[in-house]
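As you look at this complex, bear in mind that one protein chain is not there, while each of the others sits in place.
This part shows chain A:
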């Protein structure tokens, strides 16, 4: 009986300790009014919240917020930690967006370990009418030579004949989304758009929305986000040249394509054809040296294409192949002309120096003439006296 008494007392004490311990545990509330706001920028969303109500002793503490977000249906959450009350980022509006946030109270504030609040969640779907079949298909965008953005699409699977599509775009720097002013058309229906003079539009998210209108039914919008430097298709290289360095080595040269892409942003792919055999090679420079396969090959040709390299962009499209350039027997290499130029300057310099020296000798006869005149005057005066 005594044993059972001790047992009950221990249990009671244990329960009391748990209850007290629980109430002494430091807690922090999750942020308030967590919401996702769409400012109408075609995919650039604001995730914002207000600070939580905190106990008096924590009012001076700096709170941090752990925010997780993802497109609905995606497996992976993206995580950020911030002290701000807003987070702005670009999203794919073709799908919904969901987010969850909690407060972090740092170790310095709690005199112990970091304390985290519970999660508060929210989600956002763009309110869009229209069925999936009315949306455009196969949207493709290419930034030609870092100068002209051309986007093209195919009409939706099931649409009425009066449906026409319109394209809007936005990037940071523009006050509001703009509509395309130069449509590509097929049977008077918009099937693409060409944009140029996109000032300061690279290295940032570029948002596109293609919506449509029809008298018979609403058309569902389609959204795209990308960065322009990653979808560049350059022009092919120009002025190809093949020269023979010695009996077995060939040098191939080409010039950088014209346009705004800096020459050090390119990478090249070269295909060399020696009689019937072809092989590929890559380089970041404007020339390449290769060994001939055989000594008595009859024909040696090459062509090259360009792309933006990984030091200027993450991705891109290869340009079209250049014209083929073949080796045409023994031709004087260009490099000799460049060396001849300063030698010519030097000889012209010597020639003019010689002219100067020759010029210096001439004046002496004129000096003698003056002296003779003076002598004559002197003798005339003598006879007069």
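Rule of thumb we're sticking to: a residue touches a chain if its C-beta (ideal position, glycine included) is under 8 Å from a C-beta of that chain, and two chains touch if they have at least 3 such contacts; residues count from 1.
Keep this in mind: contacts and distances are computed from a predicted model.
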Quiz item: Name the chain not shown, per its UniProt record: "Gap junction protein", "Cyclosome subunit 8", "BING4 C-terminal domain-containing protein" or "Interleukin"?
Solution: "Interleukin"
Exercise. Pick out which of A:14, A:203, A:239 or A:279 touches the chain that's been left out of the picture.
Key: A:203
Quiz item: Which listed residue, A:73, A:112 or A:260, touches the chain dropped from view?
Solution: A:260
Practice problem: Tell me which residue among A:55, A:72, A:216 or A:353 touches the hidden chain in the full complex. | Solution: A:353
Self-check item: Where the unshown chain meets chain A, residue by residue
Solution: 78-84, 87-89, 172, 200, 202-204, 229, 260, 262-265, 310-314, 341-342, 345-346, 348-349, 352-353, 355-356, 359
